[in-house]
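Following this message is one structure expressed as structure tokens.
Of the protein chains in this complex, all but one are displayed in their positions.
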Amino acid sequence: MSAIRAFASFVAAKLIALATAPQRFAVMVQRAVYDVRTGKRTAWDVTKSVLMTLFGLAMVLVLLFPLFWITTASLAEGSRLFNTSGIFPDPTTYNLGAYRWVIFESDFFFVDGDWGYPQLVLGGESGLVSFRWAGTETGPGALFNSLYIVSVTLVAGFGMIVPAAYAFSRRQFVGRKRILYGYVLFTQIGAGLSIATLVALYSLFSTYGLTNNLFILGLFYAASAIPFNTWLLKTYMDNIPVSYEEAAMVDGASFLDTIREVILPLTKPGLAVVLIFVWLAGWNEFIIAQTLLRPENYPLSVELYNIATEGRFSTPWTRFAAFANLFALPVAIVYFAAQRSVEDGLSFGGMEG
Amino acid sequence: ISTGGDGSDGSDGSDGSDASDGSDGSDGGSGGTARLWVDLSDAEDEAITGYIDQYESESGNTINKEAPGGELDQQLETAIPAGDGPDSWIWAHDWVGRFAVREDPPFLYDASDDVDVSLDSYTETARQAAQFDGSLYGLPFASETVALFYNEDMVDEPPETMEEMVSIMDEHHDPENGQYGLSYPVTDPYFVSGFIQAYGGNIFDEEELEVTVDSDACKRGMDALETLSEYVPSDPGYESQIVAFADGLAPFAINGPWELGNLQGEIDNLGVTTLPTVDGNNPRSYSGIQLFYFSAMLADAEQSTVDATTGLAEWYTTNEDVIQTNAEEQGYIPVLADVVNNDDLSNEVQAFAQQVDHGVPIPTHPDMDSVWTPVTEALERVFNDEQDSDAALDQAASEIREAL
Amino acid sequence: MASSQLGTDVSGLSRLRAALPFSTRDWGLLLVAPGAILFSSFMLYPIIYLFYISLTDATFAGSVIGGGAQLIGLENYVQLIADPQFRTSMFTTWLFVAVSLVFKVFLAVGIALLLNHVRVAGKRYMRAAVIVPLGFPGIFTITVWRGMFSDARYGVFNTILGRYNELMSSVSAPELLLFDVPIGFLSGRWEAFFAYVTTEVWLAYPFMVIIIVSALQDVPRSLHEAAMVDGAGALQRFRTVTLPAIKGPVLFASILTAATSFQQFLIPWVFNQGGPSRQNELIIVYGYREAITFNQFGLSAAILIVGIAFVGLFMYAAVRYGGLAEGVGDE
Amino acid sequence: MARVTLDTLRKEFDRGTIVAVDDIDLEIGDGEFVTVVGPSGCGKTTTLRMVAGLEEPTSGAVRFDDEDVTDVHAKERPVAMVFQNYALYPHKTVMGNMEFGLKMSTDMAPDERRERVTEMAQMMGIEDLLDDKPDELSGGQKQRVALGRAIAREPEVFLFDEPLSNLDAKLRTEMRAEIQKLQKEFGVTAMYVTHDQEEAMTMGDRLAILNDGKLQQVGKPTEVYQNPVNKFVAGFIGSPSMNFVDVEVETDGSSATIRSDDDGLAFELSDEYVAGHELENAPYTLGVRPENIRIVENPTGDETLTTTVEVVEPIGSDNYVHLAINEDFLARSTPDILPETGDEVGVVFEEANIHLFDAETGEDVFLTEEEIAAAVA
Partner (left out) sequence: MARVTLDTLRKEFDRGTIVAVDDIDLEIGDGEFVTVVGPSGCGKTTTLRMVAGLEEPTSGAVRFDDEDVTDVHAKERPVAMVFQNYALYPHKTVMGNMEFGLKMSTDMAPDERRERVTEMAQMMGIEDLLDDKPDELSGGQKQRVALGRAIAREPEVFLFDEPLSNLDAKLRTEMRAEIQKLQKEFGVTAMYVTHDQEEAMTMGDRLAILNDGKLQQVGKPTEVYQNPVNKFVAGFIGSPSMNFVDVEVETDGSSATIRSDDDGLAFELSDEYVAGHELENAPYTLGVRPENIRIVENPTGDETLTTTVEVVEPIGSDNYVHLAINEDFLARSTPDILPETGDEVGVVFEEANIHLFDAETGEDVFLTEEEIAAAVA
């Protein structure tokens, strides 16, 4: 409960910060004007700041241009990417049709956009209370498959990464160096591996009857995320002084207490980074998912890919873009919420040259 | 949390090599269950869903239609050997040869003994397309090829000859100002096959199993194609081409019936006609015949599954209503002899049908797989002025021969 | 974990238990084992399997799964070495890795410096915005970039170049400064290569930027001030204080992203399947193409094994000589 | 070498809400060693940074000799600074660190530069460390390198920001001597910031005591020790601290008695002593240093007052006797005077050693206006 409240207040704080940003900006401008007027800062000094800021802004705009462009495309009429009149489609034609399609017709939330609602059934066969979707004939859509996969990936990933990182960081044991070395070697081999070993994977999974199983796929993603994230978290934990653990021990905390009360809270920025990376590992992958799953179990990533290749010779761009934007939304939210932690968590104390 | 709809019910069907799984056994003893894979556009998908419902209620069979997405053949490549493939799928006939020769494991199922309809109900080309080495691997329901789209606002009279077409194109072609003569993906062999083969040459001689793309006839055809290439936007990609026509910046497009719906939405007065004649020869464009394939999964399946599969194919390919409606709504060119011969079809569909008549089916022989890439690359080289057309075709031919 | 469950009353056990976290050295292995096992079964096994395939004459995916392939020893590898396409592919891949790395590093360092500069207002928001590409799936962004790089006049870049041309001609600039639009970004070898590199750089810079920003934030202010008092100007301060501080992280990010670039598949595949005319087939595309288009599964497996081996060697060298795995080597 | 002048130097932070340095006037003579001392947050670092050019004054000026350098950029001022955490460039060797300043601010040839650094290193006994990186050095060695780096530039002004606070006591004593020696040897003007009054006392030619951004007193260590201008300085300088007792003064204009009824204190001031100062019948604060208090183990009643012993801390050379007069009332006695806790003892101090501070302003009432003014000049 308190976790929910904490989360809510956290979100509120973020929103307030975001909402008051323009106001803070205004104050900043006022101050600059005041400072120039009273001679506290020279005009040139202020100009330099303004120019630098503008330069930064320009850079951001250039870098984000593709996404901006495709977003305007998602608002356009029709399905084509190009229009002969210029880079951006005619603003008068902007509409939310594509988004409406994603929400109410695609398989994004519910199959064929046939929305339902969750319902608890009392006294069903499978126990006292069971859960089902009501109001929909086709059932929940790709989003739920994606969330299910990501949940498995996150739970399994964290369950294995965190203890392992802790052990690597704090303990000595046989094979420690060798395994860690192996992990580092494999951090990147994992990335391209999926295409290379696609067939091998398929035969492996089908031999054991594990195809079309979201749970197993989630595990697979967790496995692929293990080396890099374990190593990352280990580097982070290395920078946490051992004395906190010792203090806890002297305070009478058991090993598990120490982990829960001390190690995990202190590792939060590292965990935030791992959260993002592990999440992305399960969220974005589509090649293996498509090979191993049957259509009713497709996650969003595969659906997105399928939209890209839907036409015989062309992509229905507006829908594709709208779908992708909604697809990226959860990641963006998670990232914005955790930005500070992520920036902290990626500083490698041990990396200084 | 189990949400009922996702993982839990999929997993029970994933463990066996038994292809006929997925049946809950809930719907009566007589009905069989079959799995069908499709890769269709939204409109097509919607239409076929309706027909399948209709078939299910008429026959008592259950059809599980799935759209695995991505590249269908890749999906089949992995699924069938693993015993996890569909019982049937819909695709153009050009995979027949390539899959028919596969052994260890086989990919297709010879349904000669299970099919009740007479093959004579289909047009000659369609009939041939569904067979390979005397075995029947599917049933045809439509054909497609490329024909000439024109914008009636820019073209008074549809051209019948290359010369006429060129003179109209000349009127409009002005790349400096974003005006073009033609929208045509000129590096795609399927799209350009008609002109290359216009003089009677064949890209691939299926009878003799010879690569004949470097024949004189093909080279002459290539010249005609080069003429047209002058008038297209400089990006030969499909999407870049079609937009010029769709935005009303080109009088002509050469494209297939699948664009009919889209283009009708964008061009007020759209016309379709057969490809213009070259020196009096009708371009012999490749045509594809849409088939219900019979998958090797059927070999080990229960008879009810086989019946459900062939039943659907028979019903769908011979139901005149279906064929007629598809022709009107989807631009499917009928291959059911009875429908082809009546006159109820729209002008557009008739134009395509006529072009199919002039054309040749894509050879189904597995060696065709080695043809596409070298030819595409040759076309690209020519289009980019890296090579002249004769040399490009010679090179393509030798590359293909090497690969075989 | 086990330690808290053993009984308190049994003195022998309590002795053992008390000692656990400190003396029984190897229990840390228990924490590592689940991850290591999961990883090996899902990741190592396929590689071994792939290696096995590379020793067979498998032609189709089906013959691999269906079991119709024969062992033929190292024949595939022999064939590979003789294949000129292999050399082209290797060359292109390494060139791609190197060129994109250089641009990546410059771009990322530039952005990180700018978005960490005192004079830039709202830099936190900009930093958040600038790494947005990380959140979109590769298949999406790459497809979008393909659209931008379209050879068509209406492609974004061609339109921009067209506008630029108009602008230049309106000030009657010499021909030399004009572009010959439209440029066939995806149909010329080097044009396509350029397009690959641009996209790759765009995909990889966010990761580098956050790592560099973190590093920059850790540089003590007093070092800058010390250098200032020592008489160093802005440029020299960058060289003596900033650069050394971000060197490690940049190296780290470079190695990781370079290894990823080496295995880039989607960019060439989505753009033009490694074309034109297979000239830009990066190694994974090459392997994939051999399997999918040419039905040479055995050969394809050999290619991919070679690719994996290269990445492995590369990472090994990085760990060994780049100090990438500090903390691995310690004590 | 240069004379450094701070002219009503002021620094505000956060738009004037924090006044870190409050109109300080200070002149440091050529070659002089001035320590700036004060409690944490009093503005020492800020003052130093303004001299270095790392912080821009809100108002006022910094002059080197007669040149106004207020607007001169840090990199162009002829100063060297030793930072609290040394701020050695972690990736450069000791040699690299030490030659960096020369490289930046002179045109010396590399060889010449090296030679100069090597010489300097020899002088400081760190010539063996020239090829090491900072992390390989101990605290004291780092400290020496930081010093060497500063000296190598041959600056005209030397700035130190608590350079010894990270070292242990032993090393600190050693380094103090070393810094002084070097400063004298090079004759460089030096400004040394510390919060440790003992350090300030032993090191500076003069002390500048800051509190709350304001300059309290400037003077030679003994002067400041003997004539603190106010209660703050009196309490801050000297260890252990001066003892303070709240008292009432009863005066008839010529003679005066200091009284604290709680403690049974009554102390008569001689007429000569009172003469010339304006004492009123009002509350004051009496200050006496621990070393000026004599303990009489067997009180006869003739003592200034009698009280009980709370704790006795022997520190070897002396004993600290905590007395029950008020919290923290301490007497320093020789080791042979060793009363037990709870003993009744007499306390004696002399007129010459007492200080009397205005209860409100905290100013020493026995100082004349001129003396006070002189103290901050």
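Lettered A, B, C and D in written order, each chain numbered from 1.
FYI, contacts are C-beta pairs under 8 Å (C-beta built on N, C-alpha and C of every residue); 3 or more make two chains touch, one makes a residue touch a chain.
What you are looking at is a predicted structure, and each value in this text was computed from that prediction instead of being measured.
Shown as candidates are D:186, D:273, D:320 or D:366; the residue that touches the absent chain is D:320. The missing chain, though absent from the display, is touched by one residue of A:47, A:207 or A:254; that residue is A:254.
For the chain left out of this panel, the touching residue among D:8, D:59, D:122 or D:222 is D:222. Here one chain is not drawn; of D:8, D:59, D:122 or D:239, the residue touching it is D:239.
The chain not displayed touches chain D at residues 39-40, 165, 168-170, 173, 195-198, 201-202, 221-222, 225-226, 237-240, 289-291, 313-318, 320, 328, 332, 335. Annotation for chain A: contacts to the undisplayed chain at residues 241, 243-244, 246-254, 257, 261-262, 265-266, 268.
Assume only the chains that are shown with their structure count from here on.
Most remote chain with respect to chain C, judged by CA-atom centres, is D.
Mean C-alpha position of chain A lies 56 Å from that of chain D.
Contact of a single residue of chain B with at least two other chains is seen at positions 78, 82, 178, 239-240, 243.
Among all residues of chain D, those that touch two or more other chains are 90-91.
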